[in-house]
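The complex appears here minus one protein chain, its other protein chains still in place.
After this line comes subunit A, so read on.
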Amino acid sequence: MDKLIMGRYIPGDSVIHRMDPRSKLLVMIAFVFILFLANDWLGYSVLLVYTFTAIFLTKIKIGYFLRGLRPMLGLILFTLIFQVLFTPGTHEIFHLWIIDITRESIINGIYIFFRFVLIIFMSTILTLTTPPLTLADGIEMGLAPLKKVKVPVHELGLMLSISLRFIPTLMDDTTMIMNAQRARGMDFGEGNLVQKIKSVIPILIPLFVSSFRRADDLAVAMEARGYQGGDGRSKYRALKWQIGDTLSVLVLFIVMVILLAWRQFWYWY
């Protein structure tokens, strides 16, 4: 489990680390949409420069980002190959039955590849530089306008931060229970499918039971400390929108304008 880089926070003190989680989330979501505006070499190079500048600003080794790609590599290659094989085009390079490799299909494949890589890099920047709890705060505040349509934003935020907090604890529990059952002669991941599914029961049941107990204890402890719901609470971790945040949103806006203009230009041309 420790090999998973995605979703892991690496403490640091960079411009990006200090940014407000709301602006990071906003930039991240907007980036995904802007990515679909790019459809040629210029668009992609602008976005590549943008992303790599952001990576450089995090002061985190590029290796971490590359490792974040690894679990997705299969999916990326799968899409890439299908794009290359089945995109119709005019400059034919290779032809066999329904398979048609053309210059367009290869270029298209490369674009798709970069689209994946950029999305993964951007989301990795977000998770590597934002502590999970701050991220949860950011999401809660970002959803705040939805209160008007009766979405229980505070409860959602609370559940999110509690779940994030308990992921490592539950992981530890799982390893502990697995070890205990292995010590009782249990084999995991052996035998046929039915046996494999059956071997999950001695882990799942204790895990659920301990989660129930934990939830119970936690609820009691929260009540004992005077928790009564979201109304009238103040915040300990106040989020602060700084110049850097405005700036980062602005830069992304400019990138978007450039890309839009470039598209329009081609359209007219």
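The rule is short, and it goes like this: a residue touches a chain if its C-beta (ideal position, glycine included) is under 8 Å from a C-beta of that chain, and two chains touch if they have at least 3 such contacts; residues count from 1.
The working rule: contacts and distances are computed from a predicted model.
UniProt lists the omitted chain of the complex under the protein name "Energy-coupling factor transporter ATP-binding protein EcfA2" (options: "1,2-phenylacetyl-CoA epoxidase subunit A", "Energy-coupling factor transporter ATP-binding protein EcfA2", "Sulfur dehydrogenase subunit SoxD" or "Na(+)/H(+) antiporter subunit C"). In the complete complex, the residue from A:49, A:77, A:146 or A:201 that touches the missing chain is A:201.
Contact with the undisplayed chain is limited, among A:14, A:53, A:163 or A:179, to A:179. Taking the complete complex into account, residues 2-3, 173, 176-177, 179-187, 201-202, 205-206, 209-210 of subunit A touch the chain not shown.
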